[in-house]
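Yeah, one chain of the complex is gone here, protein chain that is, but the others are all in their spots.
Per-chain residue numbering starts at 1, and chain names A and B are given in the order in which the chains are listed.
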Amino acid sequence: MKKHVYVSLVVLFALLLASCAPAAAPAAEAPAAEAPAAEAPAAAGEPAVCATDDYGCAKIEPGQTIKIGMGSPMTGGDSAFGIDAENSGKIAVADFGEFEGFQFELVAEDDTGTAEGGAAVANKFAADPTVVGVAGHLFSGASFAAAPIYEEVGIPMLSPSATNPDLTKQGFRVFNRVPFTDALQGKAAAEYMYNVLGFTKVAFLHDSQDYGKGLAEIAAAEFEALGGEVVELLGIVSKEADYSPVLSTIAAKDPEAVYFGGYTQDAGVITNNMKTTGLENAVFFGCDGTFGTDYLNRTAANGEGSYHATPRTPPDTPEKAAFDDAYMEAYGVGPGELSPFTWNSYDTTTALMEKVTEVAVLGGDGALYIPRGALVDAVRNLTNWTGISGTYTCPPVGDCNIEGPQFWVVENGEFVAVN
Amino acid sequence: MQAKKESPPRIKRRNYFNIIRTIFGILVAAYVVWRLYTVLVVEQQYTPDIWIRLLIAGLIIGGVYSLVAIGYTLVYGILFMINFAHGEVMMIGMFAGYFFLEATKSIQTASGLNFSNAHPVITVLLAFVIGMTVASTTGFFLEKIAYRPLRKAPRLIPLISAIGASIFLQNAAQLLFSPQVRDYANPSVINRGIGWPVTIAGANITISYTGALTFGMSILLMIGLYWLVQKTKLGKAMRAVALDKKTAALMGIDVDAIISRTFIISGALAGAAGVMWGFHNGITYFYVGFLPGIKAFTAAVLGGIGNIPGAMLGGMFLGLIESIAPTALGISYQLKDVIAFVILIVILIFRPSGILGEVLSEEKV
Partner (left out) sequence: MNRQLFRASSQKGITFGIVLIFLVLINFHIMAATMISKLMGTNVLRGAIPEVRFLTYFLVFFGIWIGWSAASKSEKAGTRVLQGLVAGLSMGVVVALFDLILVYLLQTQTDMRRYLTNLGFDNINFFLQGFGANGILVHLGMFVLSGVVGSVLEIFFQSEGVANSKQAVRNFLAESKDQILDRLPDLVKKTGKYLFYLILLVLLFMLPSRWGSYYNFVFGLVGLYVIAGIGLNIMLGLSGQFMIGLAAFFAMGAYSVALLNAPQPHGLMWGFWPALLIGILAAVIVAILMGLPTARLRGDYLGIVTLGFGEIVRLLLQSDVLSKFTGGPRGIQNIQGPTLMGKPFNDVTYMYLILICMAVSIFLYYRLEKSRTGRAWLAIKEDLIVAQATGVNIQKYRLLALCIGAAFAGLAGGIFAARNLFTGPNDHTFMVSINILSLIIVGGMNSIPGILLGAFTLKGLPEILREIENYRLLVFGALLVVMMLVRPEGLWPASRPNLEHEVKEKIMKDKALSEEESDA
């Protein structure tokens, strides 16, 4: 019985300690519009802009770092995405350097790609007064749960990969994303297949996840609207190792091409399986999730003649090459091998840091003041911002990529742009 | 005085649960028959060669499931615990094979090709040997660290320990090898996607080399295991320990050693399954053992837990169901796991000890 008393006392103590430890975060209380927005200028030197900003200012004391947060799955089956994003982000922070004597710091937290994790990470960031922006979250589910929390405290989001179309239809001020929406890509893919490649019978597959399914459904709908025949619209179970059965069934209907919404792993297996299930002559048409050296490695000769997509990148710029080298040297694997969003993550982190430097004001007391509302607007107003993964314009709702995708075909083991 | 089943002696009274069960069974059977009729007779959109392709794919997957299921059943028959970490043992075997293949890829031979392409047969065999060895070592240590101290504990405790071991191994692999999904570097002779062109029922079907390899090795290993268990002294000892530990100990059998050896054998089988999986499908990463692990356990239960031929049958059965049932029943392929689980539940409702019946010791009761 004594042991139980000790244990309960320890737990109680831990709880009290935990509740006392962090400075009661004023940022966590909802600074909603109705509350008196004007804070009495805390210390001499706080710029006037902070009093009029609807979210107030983030104050970075000398010696503290300006934190850019990142929410992504870092454990579990999808951890390749999170680890890759963190790797890119770290290079971005290192490349950016100091600002007015203050350093940036990347704080990557694990949100397991789910709403539960997204909300937990968002709450954590919201409670930390030195987190000013979030290069995430990576998955749409987590972004949905996190965005309302950031909206309350004024932390802008710039996601490298959340593609659920509804995210920008909620009226969030803080949410922005750089990948093109499924609507855009699906339409462009359908048009390319019908008009340029002349296919009339296409089977549409997806990996039953949010991203792939949305994409394939839109592409199929557009293809049908153009006059093509949607032979089949099916979901596969992602991360399986053999898709021969479903492909054999599709082969019975004789499609000219197989469109796939999903990522390289499943795409590789499907491409290989196509050769032994009667679909040897069908063309594999992928998306931006299937693009990468990863795909080439997996499929070797079987991948010849397959199509993929990416954002319209500037032709290989020296910055991109420098980034690729830096990534390889720092981590021992090539960019894009862990996830296709490596370059997006670099750009989102860099863009956030750039906007911070634009709106930040050095106070008289040596601390850095970052007006949150101004930052949110600055990120939303990104216009013609060019990074290593594309050119982005975010107004009015936060869909930053309004140009369509660029398509690539695999020829002789390499990607060749076709439009 | 043994009651092999836990359910109470059948009392002859109108048990309305039984009535519900019968109605349920009739409904399910009716649905299946109707769907089969619709797909096969009415719509008839599939030519025989499609069915043959599905059959081949099903047999290949079934072989892999069988091997892993045998591993589960061996352990359950002896210890009455579900070895949740078995899927991870398979994953470790897969990684071992992967590293070996990567190593052979970089050794250059006189003929200008790398070692793997120059001597494909030796490479493949060595990959299996190495995969199986590493996996069985893992199984051995797993038992020693996480299961042996818990042998006398109530059933739930080793189960949680197994779950913990499974999570630990998965994440250890992720942290050691990064979550990057890797590809098996097959010797180019047996690259994925190429095979023998055969003409069956008027259509050209390709039987892939890796598929044939997988199926062949599974059958070979299953025969080998059956011989081991039925015809060798070790097998006899294993069966004795599985039947009644105390009496076996009285007869002079070292129960601890036999249990260790069982884990080694089941680990070896899982490792072989992992290497096959790698050759045939290529996907290698830390999470790959999770789903096949659960499915293989389902297969073992389906065939009758503790029953080795049952596990073989269950594995094949599950593989074929996964492959053929969605098409045969006209249900979306996305729901193939749902079909598999539903079939499991249906079979367990009507035959609670699995298809071939369970083989468990008297201690269980």
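We take it that a residue touches a chain if its C-beta (ideal position, glycine included) is under 8 Å from a C-beta of that chain, and two chains touch if they have at least 3 such contacts.
What you see is a predicted model, and the numbers here were worked out from it, not measured in a lab.
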Of B:48, B:149, B:197 or B:224, the one touching the omitted chain in the full complex: B:149
Sole residue of A:114, A:357 or A:381 that reaches the chain not shown, by the stated touch rule: A:114
Listed residues B:48, B:164, B:197 or B:216, member touching the removed chain: B:164
Chain not shown: contacting residue from A:55, A:285 or A:331: A:331
For chain A, residues in touch with the removed chain: 4, 7-8, 11, 15, 18-19, 22, 24-25, 28, 30, 65, 74-76, 86, 90, 103, 105-110, 113-116, 118-120, 123-124, 126-127, 140-141, 144-145, 148, 164, 166, 170, 208-210, 213-214, 233-235, 330-333
Residues of chain B in contact with the chain not shown: 3, 5-8, 17, 20-21, 24, 76, 80, 82, 99, 102, 145-146, 149-150, 153, 155-158, 160-161, 163-172, 175-178, 180, 294, 297-298, 301, 305, 332, 334-335, 337-338, 341-342, 344-345, 348-349, 352
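In this text, only the chains that are shown with their structure count from here on.
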Inter-chain centre distance, chain A versus chain B - centres from mean C-alpha coordinates, in Å: 37
In the complex with chain B, residue positions of chain A that touch it: 75-77, 79-80, 83, 208, 234-237, 239-242, 244-246, 248-249, 251-253, 264-265, 268-269, 272-278, 294, 297-302, 333, 337-338
In the complex, chain B residues that touch chain A: 45-47, 49-50, 53-54, 56-58, 60-61, 171, 174, 178-181, 183, 191-195, 203-208, 211, 277, 280-283, 285, 287-288, 290-291, 322-324, 326-327, 332-334, 336-337
